[in-house]
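Note that this complex is displayed minus one protein chain, with the remaining chains in position.
Naming follows writing order (A and B), and every chain is counted from residue 1.
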Amino acid sequence: MEMKRIDRSQKVRVGFHEAKWDEAIIYELSKPGERGILVPKADKKVVDAVGNGVSMLPKGLRRKQAVNLPELSQNHVLRHYMRLSQETLGADVNIEIGQGTCTMKYSPKINEQLARGIFDLHPEQDPSTAQGIMEIFHETDKYMQEISGMSRFTFQPGGGSQGLFTMGSIVKAYMNSKGETRDEFITTIYSHPSDAAAPALKGYKIIYLQPDPKTGVPDLEAFKAVCTERTAGFIQANPEDTGLYNSNIAKFVKYAHKMGALCCYDQANGNAVLGVARAKEAGFDMCHFNLHKTFSTPHGCGGPACGATGVRAGLEEFLPAPLIDFDGKKYFFNYKFENKKFGVHKVRAYYGVAPVVLKTYCWIRSLGPNGLYQVTKTAVLNNNYMFKKMLEIPGISAFYITDDNQRVEQCRYTMEKIYKDTGVSTTDIQRRMMDFGMHYWTSHHPFFLPEPITLEPTESPSKEDIDEYVNTLKYVFKECYDNPEYVKSAPHSSTTHQVDESVMDDPKKWATSWKVYLRKYK
Amino acid sequence: MERKKLGLIINPIAGLGGSVGLKGTDGVSEEAIHRGAIPRAEERTQRALTELLANKNQVIVYTGPGSLGGRIAKQMGFPYVVDGALSDGHTTGKTTQDLVRWLQQQDVDLVLFAGGDGTARDIYAAAKASTVFLGIPAGVKIHSPVYAVNPSAAGALANLYLTGKVTKTSEQEVVDIDENQYRHDIINTKLYGYLTIPMEHAYTQNRKCASPPSEATAMETIAARVVDDMEPDTYYLIGAGTTTRAIMQELGLAHTLIGVDIVCNKKLVAKDVYGKQIMQYIRGKKAKLVVTITGGQGFLFGRGNQQLTPEVIKKVGKDNLIILATKDKLFQLRGQPLLVDTGNAELDQKLSGFYRIICSYYETAVGKVATN
Partner (left out) sequence: MRGFPNHPYIPDSDPKIQKEMLKEIGMTSLDQLHHDIPNSIKMHKELNIPEAFASEYALQRHVEGLLNKNTTCKDNLNFLGAGCWQHYVPALCDDINSRGEFLTGYGGEPYNELGRFQSLFEYASMMAELVGMDVVNVPTMDWAQAAATTARMAQRYTGRPEVIVPELLDPDKLNIMYNYCEPDVTFVQVKCDKQGLIDLKDLAAKITDKTAGVYFENPGYLGQLEVNAQKISDMAHKAGALSLVGVDPITLGVVAPPSDYGADIVCGDLQPLGIHMNYGGGQAGFMATRDEERFVMEFPSRLFGIAPTSKAGEYGFGDVAYDRTSFGHLREKAKEYVGTQTALWGITAGVYLATMGPRGMEEVGQTMMQNAQYAVRKLNEIHGVKANSLGGAFVKEFVVDFTDTKKTVAKINKALLAKHIFGGKDLSKIFPTLGQSALYCVTEIHTCEDIDRLAAALAEVTR
């Protein structure tokens, strides 16, 4: 048979099927007697000296039965997890545009390789033995300072939400140190739910600014109406998850300062502004970055991560300790800067997630000032290109389009018209997109906009990638009219079919672990 | 497996008026037919019931004869039982109410009804709070959120509810527009009451964040805030709505859902009062007014709080206005202002501005109140 060149003109990956192993739960693969590894035994000399060792355990603290863990030979453990990894659509394997707000960009493999170099460092080793990693922390701190205009950073927060919590803690620490009892925090509806939840944890009452129905950004007059001497802090993401930038942000900050409040910049959407705008010039007192978003460290299925948090000059004393400083000759742990009475002291063990800091360092060094600028400009260009393409799809629109405004690095669209016409909802589309090897995200809850779609290309995809994603969406939206049932019953070529969630709310039926499942189901 | 009982009510004349430009059907059905209108309610019901065909043998349809539902049930092959006491000859609002009562006696699991706002009003008039309803939109005016977005959606949700895949319910408003005024382009809605409908699991599994509290819990937290902030010797006028009702429930007091009740020092002072009566209680006293969004279109005053006359609102004053709304309700407005139409244009102007709307125990949202 003649081998002809393959016709690649079909834009939509209709032949895709995700790996489907119907892989049993690991306990089901257990075979008594098998084992995955031989564990070091104590030397004969040791055993001769101390006996079996476990007889030292007091009665009542000795484990009575062997722990019920699965028994598998090593290759079976490997095979099981390899199959599960194949059933996971990580950023490495798909056109990562669908997970809006997550900034799923390429995580360079060289950084992974280099990070292995710190596997065997103990955080409490004498600093003279850890000068290399300490230098990396210190230098990365300096880069963060330059990128944001802030004065000093901590890498302790292990994620964006913990970064927000750290900022909330710093605000409270500052207010305590001034003897102020302010009890309110202002944020916006389109900021991440943790922008409210984190300060609330510190005891603050939360006031939300709603988006102006025309412009989509909060209204300055509304802000002034509620920003008073009771306001401790104002926190917002800018641009927000709709992709819109609040041009009046400096005015908000100025007014908040007039009222004696501190301003926190949630820079989870930092990819939008690297090298273009900084927290400092807008007047913010502090900000945080998600290193696992903007700065490329891999998401790890949900961590480990880092929510690097920085403050302006004058607030350093409230940062969690220690900071890593350089005395001209060597790097050391600085505890002296702390406000011993009011400082936040600590939010996370040790100094932060070191591998994440190291990978960030590597990424920044691989891009330099022009590279970071290029990252942001390309991400924004990609998004604006995609925006145009999306709006060409019948039934798709975005809220808040004015003659004047422009999206930055992501956008929230709506498919409300398609829903009204066909009954197919945005969550149905989410499941159908999986049949093409793609992610798709809607919005935080509760939905402020109906049938939302939030997409963020970042700088990693190419124009062709974006075209493929948009063409796939177009294909699926058309399906809503032609064959709505097929879309509603998706996914069809993913790893499993639709999950029946009715068991999830019933305490008699839910099963959070295998032992509970065995107990409740025969 | 025990079969589920599905009540079915079709308003045979629903939708007649609209297709021939009559903006509604109440009282003008003969004119509509004269203009050549064709009843569509049955066809829309058929679309809804199509979603249940796969489970047809797990339900028994309870309905009225002929065009009230029996005909379509038979045609589609559903097992069905008919209320013999009714006839589908000249049907009126009373027919609907009688059928509702009969269905409730039969202890049905869900009542699907096809019609418009007028039909919903009739349903409400006979409904018990414990009955679960769901509307198939077939009328001209569909302002009540007791209706699904389209017939297929109604059928799909009914199917989910009957098969136990959806278990939660929520109360939604029954509102209606005064048709005579509407015909003259004046929109004036009135809140009639609430019906309990199944609530679809509207949220996707949001992988990154914690879940928000349910609507019912949200209302309870709002009520807790209001109660904890109550000042002594102050008369609290509690307006219409399910969110405000939660305050009365928190205090363990009798109350009216669509009326105004008065509370002072956490005790009930008066129930279901209006205008002049209210003034008698609050004249010369400290008073606060607790209201929520009602009557569709995001109205604060003018569409469901008619008992709150301009005199009352003026006496209470802008600074003593406490506005409540769950995030769900507030977000439905998508940032559009809350509207006031008290009947007094000057007062409306005075009331305009920014307010803190209480949406949980520790959260408020900034909302604008405007006249348009």
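Here, a contact is a pair of C-beta atoms (placed from the backbone, for glycine too) under 8 Å apart; a residue touches a chain by one contact, two chains touch by 3 or more.
Fair warning: this is a prediction, and the values are worked out from it, not measured in the lab.
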Sole contact to the chain not displayed, among A:Phe153, A:Tyr190, A:Phe223 or A:Tyr245:
A:Tyr245
Can you work out which residue in A:Val344, A:Met415, A:Leu455 or A:Cys480 touches the chain that's missing from view?
A:Val344
For chain B, which positions touch the chain that isn't shown here?
168, 203, 205, 207-211, 213-214, 216-217, 220-221, 223-224, 228, 361-362
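What we mean here is this: only the chains that are shown with their structure count from here on.
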Distance between the CA centroids of chain A and chain B (whole Å) is 39
Please give the residue numbers of chain B that touch chain A in the complex, ascending.
149-150, 152-153, 156, 164-165, 167, 201-204, 206, 208-212, 327-328, 330-331, 334-336, 353-354, 356, 359, 362-368
Could you pull out which chain A residues touch chain B in their complex?
102, 189, 192-194, 196-197, 200, 204-213, 219, 221-223, 225-226, 399, 419-420, 423, 426-427, 430, 442, 444-449, 500-502, 505
